[in-house]
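A single protein chain has been omitted from the complex, and every remaining protein chain is retained in its original position.
Naming follows writing order (A and B), and every chain is counted from residue 1.
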Amino acid sequence: MAATASALGQLAALPAPRHYEDNPATRDRAWVKWGVIGVSLAFFAGFLLLPLATVFIEALRRGWSVYLAAIVEPDALAAVRLTVLAAAVALPLNLVFGVAAAWAVAKFEFRGKQFLISLIDLPFSVSPVVAGLVYVLIFGAQGWFGTWFIDNDLKVVFAVPGIVLATVFVTVPFIARELIPLMQAQGKEEEEAAIVLGASGWQTFRHVTLPNIRWGLLYGVVLCNARAMGEFGAVSVVSGHIRGLTNTMPLQIEILYNEYQFAAAFAVASLLALLALLTLVLKTFIEWRAALAAREQREEEAQ
Amino acid sequence: MSIEVHHIRKQFGSFTALDDVSLDFPSGELVALLGPSGCGKTTLLRIIAGLEQADSGRVILEGSDASATHVRERQVGFVFQHYALFRHMSVFDNVAFGLRVKPRAERPSEDAIRRKVTDLLKLVQLDWLADRFPSQLSGGQRQRIALARALAVEPRVLLLDEPFGALDAKVRKELRRWLRKLHDELHITSIFVTHDQEEALEVADRVVVMNRGQVEQIGSPEAVWHAPATPFVYSFLGSVNRFHGHADAGALQIDAQRIAHDADEPLAAGAEVIAFARPHELDIDTDLSVLEGLRARVTRIQAFGLTARIELERNDLEDTVHHHEVELPLDRLVALQLSVGREVRLTPSRLKVFAEPAANLAA
Partner (left out) sequence: MATLAHKPFRVLPGFRLTLGYTLLYLSLLVLIPLSAVFIKTASGGWEHFWNSISSPRVLASFGLSFGASLAAAAINSVFGLLLAWSLVRYRFPGRKLVDSLVDLPFALPTAVAGIALTAIYAPKGWIGSLAASHDIRIAFTPWGVLIALIFIGLPFVVRTVQPVLEDLEVELEEAAASLGAARWQIFRHVIFPTLLPALLTGFALAFARAVGEYGSVIFIAGNIPLVSEIAPLMIVTKLEQFDYAGATSIAAVMLVVSFVLLLIINSLQAWSARRIGRSA
């Protein structure tokens, strides 16, 4: 995810759109062009479009009534609730973390900054299964604090808190990754100007920094939410798979699928696929807005 | 309000930005900090503002030590090089910002803010742009809005970092005059940083020439131009001809040739010296029978404008080529009947001599 996470930050540096095909030096021959487009689109359609279409086709294979029944089924609804809950906890936590980390990294100089940025990225490179495992090791019955939690009748692993923790873990970097390059590119002159004019730290953040990073923030939130709601591996390890209690939507899909209730599995999956499409729409919209702002900025500098 | 800085030192890693700088900025003056990039002038300005902290030394504002005062409480107006306008706020909101963030008890009413901002926008002659956003303004307009925003909080001093640096030549000239006029109206103690000598000399009451973290000269524009105190100031301001040689009883011995000079202080005979003469302080003589002066060869003649520019080359004993430039009135050029390739003598009407080795000759 690290690759795209900073995409918005890169937009500011993008040059104005060019027309490569109008320039004899960059124009490819027609057969090269259509050959490349043909091969790459076939690959794209086969590996990306086909699975997406399959979700909806399979979900509706047995008709709308079966589809609707699968979605309003109590266990499915419980899964939706738990998924929303996990995201609702992970988002604000990682939002505050992301803003704090980006403020420290982008506005100040300190030793080990590059290392800190790598640390923030770490959850991206850890297998989700390992992410789940670490919480089992700490809070599980044989874990470090396991006995203490059991003595106090608190369940973390194989219960809702574990699911929330695992979700937070895998989504830690999203918002920070988005904000750091953005705020580094913006520098700190505007903030300094605000302080010279007598603004307090909070006023500076609220009236100067926040408006400047709002699209990047939203972008990070959208991506973070998609991952929080869709996480499977990490959550699977800590969940214990108790139907109606510790199943998120992706886990519910797994259970239904393994019970050969394909239509129901795909019905729940189609909800997540819709969420994914919505995410992409929002993402495209924010990129478009940011590109617009970047273009204005360029015109401004060109004056 | 007066500003004093005492023994300011600032180090960035192994780079010394400011090396024991002490300066005095009298109340109401417009002072230019002039120097090449990296000379420490912007660092000094940011230290006075409180945006940067000196490693040692003190900043005294109106007689009281402000070194420990946070930039927020220093009541300075700072105009950033790239203006740092808040891009998501209208021009009006930008100028009003400093008033709106005041604590509730000190904050003027929204009505009073409106009046004040309108007055300031009139002062910078941009009241018709109040609803625009920074991205819709030209560079010169942005500069003036940045100034209006800084003035809104009634700062005790105004600090400007390369105020005309990002503008094109024509706007730059216009704004220069405008800033001078504005200062004459407001009389607020102002310091601006620039690397452009013309800008400093034209706008400022006083000029502080800086190099390598040290102050080279302080004085009126006339003084620094006509009587540069150090070799650096000589080479930095305007074009200049430079001669290396030995002192010899009221004259300068260069290779086997002699030129007269009027050194202020006696120089030990035989001491290594460096001498400067402006292009208009050199004359050309075509009579080669006289020994006084330096032999040189004309390489180029530009005879347009009020004066003619003549470029010459001189070979010394080691066969190194030195380039010289002379400015002559057009009638003098005609009288001399110069042509490219002609051998002539250079005779300075005025020559400023400094003893070598000076630490800061490089320029």
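A few points about this structure:
The rule is simple: a residue touches a chain if its C-beta (ideal position, glycine included) is under 8 Å from a C-beta of that chain, and two chains touch if they have at least 3 such contacts.
Being a predicted model, the structure only gives us computed values, none of them experimental.
Residue in contact with the omitted chain (choice from A:Ala78, A:Leu91 or A:Leu133): A:Leu133. Contact with the chain that does not appear here is found for just one residue of A:Ser40, A:Thr147 or A:Gln297, A:Ser40. Chain A residues in contact with the hidden partner, per the touch definition given at the top, are 1-4, 7, 10, 13-15, 18-21, 23-26, 28-29, 32-33, 36-37, 39-41, 43-44, 47-52, 54-55, 58, 96-97, 100-101, 103-104, 107-108, 110, 116, 118-123, 125-130, 133-138, 140, 142-144, 165, 168-169, 172, 188, 191-192, 195, 200-201, 204-205, 223, 226-227, 229-233, 236-237, 249-251, 253-254, 257, 262, 265-266, 269, 272-273, 275-277, 279-281, 283-284. Residues of chain B that touch the chain left out of view are 7, 9, 50-57, 67-68, 70-71.
Basically, only the chains that are shown with their structure count from here on.
Listed in rising order, the residues of chain B touching chain A in the complex are 49, 51, 71-72, 76-78, 80, 82, 84-89, 97-98, 101-102, 134-135, 138-139, 149-150, 152-153. Put simply, chain A touches chain B in their complex at residues 189-190, 192-200, 203, 207-208, 211-212, 296-297, 299-300, 303.
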